[in-house]
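One structure is given below, encoded as structure tokens.
Every protein chain except one is present and positioned as in the full complex.
Labels A and B are assigned to the chains in the order they are written; within every chain, residues are numbered from 1.
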Amino acid sequence: MKKALSLVLALAMVLSLTACGGKEDGKTTTAAQNEGTTAAAQDEGTTAAPQGETAAGGETEAAGGAKAGVMPAIAKEDLKIGVIHITDPAEGSGYTYTHDQGIVGMQENLGLSDDQIVRKNNVDDSNATEIETAIQECLEEGCNVIFATSWGFMDTCEALADEYPEVIFSHGTGYKSNGVNFNNYFGRIYQARYLSGIAAGLKTESNKIGYVAAMGKDNSEVTGGCDAFAMGVYSVNPDAQIYVRVTNSWFDPEGETQAANALLDLGCDVIGQHCDTPNPQLAAEAAGVWGVGYNSDMSKDAPKAALTSVVWDWSVYYTYAVESIMNGTWTGENYFAGLKEGLVDIAPLADFCAEGTEEKISEAKEKILSGEWDVFSGLIETNEGEVVCEEGQTLDDATITGGINWYFKNIVAE
Amino acid sequence: MPHSTERKSADRTSVLAAGALSGKDAIACRGITKRFGTVVANDHIDLTVRYGEVLALLGENGSGKTTLMNMLSGIYHPDEGVILVDGQEAVINSPVDAMNMGIGMIYQHFRLVDVFSAMENIVLGTKEKRLRDKELKEKISEICQSFGLEIQPEKRVYEMSVSEKQTVEILKVLYRGTRILILDEPTAVLTPQETQKLFQILRKMKEQGCAIIIITHKLHEVLEISDRVTILRKGKSIDTVETAGTDEKILTELMVGKAVSLEIDRPPVNHKSPILKVVNLTVKKPDGTKAIDNISFEIRKGEILGVAGVAGSGQKELCEAIAGLMKIDKGAILYEQENIIGKTPAEIIRMGISMSFVPEDRLGMGLVASMDMVENMMLKSYGNGRGPFVDRKPARELANRLVEKLGIVTPGIDTPVRLLSGGNVQKVLLGREIESCPNLLITAYPVRGLDINSSYTIYDLLNEQKKKDVAVIFIGEDLDVLLELSDVIMVLCHGKITGFLDARKASKEQVGLYMTGAFSQEVAQ
Partner (left out) sequence: MNRNANIDSRKRTEPLLRVVKRAELTGRQIVLLRLLAVLLALAAGGLFILCLGYNPVAIYTRILSGATRSPMAIQATAKIVIPLLITSLGVTLAFKMRFWNIGAEGQIIMGAIFASYFALFHADWNHWVLLGAMALAGILGGALWGLVPAFFKARYGTNETLFTLMLNYIALYLISWLQDGPWRDPGSQGFGKIARFDKNASLNKVFGVHCGWIVALVLVAAVFIYLRYTKQGYEISVVGESQETARYAGMNVRKILLRTMALSGGICGLGGMIQAAGADITLTMGVAGGVGFTAIIVAWLSQLNPVIILAVSSLFGILEKGSSVVQSDFGLSTDCADVLQGIILFFILGCEFFIRYRFVGRGHGEKAK
């Protein structure tokens, strides 16, 4: 009897361990999901009436602070910032790492001390109680600003913003906001993708470019990003075609490698990606060809393959947001910035990029920065022959974030 | 170990040559002590067995016989003391060690593979290269001849009778070159006739120079087979005597520690009408074989019906069938003219039928080991009274009453029954059943493993019930007791009734013959 008991206990322990393991996985997956859903989030934000302006508004404010703040200013020395991460920044690359680098950058820019930042790592975004506990712990330690970096934290932030009206909650990649002490932030990553497409289009020799996509055609963020990339390719190399492989997961190291290998087998010699791990770049490197990384600078992971990477610099937002809180100019509006603000960019080009890449990219970047042209402007034809944007038109932000479910004409998808 | 094969055959010849060793010490134990928790199972035991003799190890249950033998066969390790094998100090860590030293043990429960033949079982686990069947058969028959064993090497174990299985066990250890044979209660499962056969084999082995230790608590067997007797009592070795110079009375006194009367009272039966009638009852085991095969009998008020039979002849199934715990295949059980088949166990309990079966592990299904006496008292009556709550008061009173009346030794009625000794556990069980004032008391092996004094207390309790006109079905192992206690003896063999005997007139040999199924009477109904 006792033996059986101890067996069961051991079993129970094993089980609980496995359960923990499972949870871990869940976290990472959702971490990736958050990125994905950003687009959706944005959609809501931009369609909302006060929001239409936000994209632009963000810029104007950054420039002049025309709007009046809705929250009292907080003195720099009184600031205490809580950061809720879905995984651990110690991972050294990927989503959480990039966000945390943003926090670190903000801290340096503004000269905040270490004890003014409270981090909560590995907060399971599917466990509402855990999120609430984590945020409340920050509040307990005196935080008056909370940055919640993951999509799944949104509802809890909303509820707590209600409960603690004196605290500012800023939530990454969601869609809800209350216009006072709870907002959302995300960015125009498609602009950077367009630029990276230029590098890819110029480099390819086989005129076949692979793209590992986390989600299928109906996911606007992924598909829009892929289109922007393809349009970048098209602008310099109209003959090249983009082959897309979908992993149906935000985070699937194995599947990403497999997808990349399948694309390489098709003869692709540049691999772009919208997924979490550097595995597609590693696969390209192993095959002796090239690629374009995402999230962080993947030349770290695949120095012989990564032409460049599409990267985020969240410190731009965090600095802007905290500054506005200190100035008393916090508006509680959503934030949607791009290349111009430096929120998104491409990593420095590798020296093995094709001749003339730098010039072509600068040219395009100039056009975007000057505001005379954006990626989804002018005649856009899908690979099914449909025209989704006429000459002279520009897709609005709502469409960009939520309505792109078509592939650009040079994309081949099975 | 490269020479182990060689050694084994060397040993086998040494069995035959052991005659030369005759009279020398085979095993000598000096001050062996073994504790299980606070229980001292063996307390500085000394024992010597010589080649060419049969040593009986006599003692009541719980006196430490089996523990001692388990240390010789390498299952336990003594806490203190030395074991000398052939005059050399030996450390026996496992049964394999024991076997290598020439010590073989025959357990009460056979360790055979049912689907294998005798031959396959005999060589099972030996390390030497498997011989061709023909050679093997020759070898086995050689051993058989020298010891007077009879066996069919091809026969599968599941087709064998108990005594055949025992023969295979003996062959198994002989084949491995055993010179020192230990038998743990070998006669418990045998009929008197089979016992005689076994004893002949043991005598042959003795002549060949083997040392034999036979564990038993049956005095007449000790007197019949052994040369010397070592008596254990409460874990201590009390004395070693020459069998020739002793008798049952002296041995009993040594074993129990005081003089005991071995008489059992037998009051007459006053009633004529049966309280329970079993008609053409057939019960099948889960595997579809018949556990009880078309039996009919009846029992009167105030009568003790003894049920004799080799273990596993259907006793358990009979108990459970009457108690409503088994599915009845055919037949009827009439209790006070009413057929109780199909009634739930709870309904049967309420009708006044009490069943207590003491299985080999003693606690079995009658008691809940981890519960205290009070909770065990309520086992059948917990549902009494209204409301969702259990009323512990009557149970507590009953427990106190039993402790006093039956002299149950316990630290308190709140002590889990598993911590009580076997005798006290059985008193708790039987006491509860009797206190429920049954009209029919079925009791199986109530004295199993009890010391002599406790056994007599139980017999007295049963007789007391008999005087109160309770019908008692008494399923027993010891034929002497059955003959002295019962009014009628019903003999079961393979689930069939082979005979009804008047216990006042029958002899043990008669009962033994019925038990083997060697003859059976027409069931006089």
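Throughout what follows, a residue touches a chain if its C-beta (ideal position, glycine included) is under 8 Å from a C-beta of that chain, and two chains touch if they have at least 3 such contacts.
Model, not experiment: these values are computed from the prediction.
Asker: One chain isn't shown here. Among B:N42, B:S63 or B:N100, which residue touches it?
Answerer: B:N100
Asker: Out of B:A28, B:A311, B:L334 or B:V368, which is the one that touches the chain we can't see?
Answerer: The one listed residue touching the chain not shown is B:V368.
Asker: For the chain left out of this view, which of A:N109, A:T133 or A:S235 touches it?
Answerer: A:T133
Asker: If I consider the whole complex, including the chain that's not displayed, which of B:Q88, B:S273 or B:Q337 touches that chain?
Answerer: B:Q88
Asker: Considering the complete complex, identify which of B:I250, B:L325 or B:I452 is in touch with the unshown chain.
Answerer: B:L325
Asker: In the complete complex, the non-displayed chain touches which residues of subunit A?
Answerer: Where subunit A meets the chain not shown: residues 2, 5-6, 8-9, 11-13, 15-17, 19-20, 23, 26, 33, 37, 40-41, 43-44, 88, 90, 118-122, 124, 126-130, 132-134, 136-141, 151-152, 155, 158-159, 175, 218, 402.
Asker: Pick out the residues on subunit B that sit against the missing chain.
Answerer: Spelled out for subunit B, the touching residues are 3, 7, 10, 31, 33, 35-38, 77-82, 85-86, 88-93, 97, 100-101, 323, 325, 344-349, 355, 364-371, 375, 378-380, 382-383, 388-390, 419.
What we mean here is this: only the chains that are shown with their structure count from here on.
Asker: Where the centres are mean C-alpha positions, what is the separation of subunit A from subunit B, in Å?
Answerer: The answer is 78 Å.
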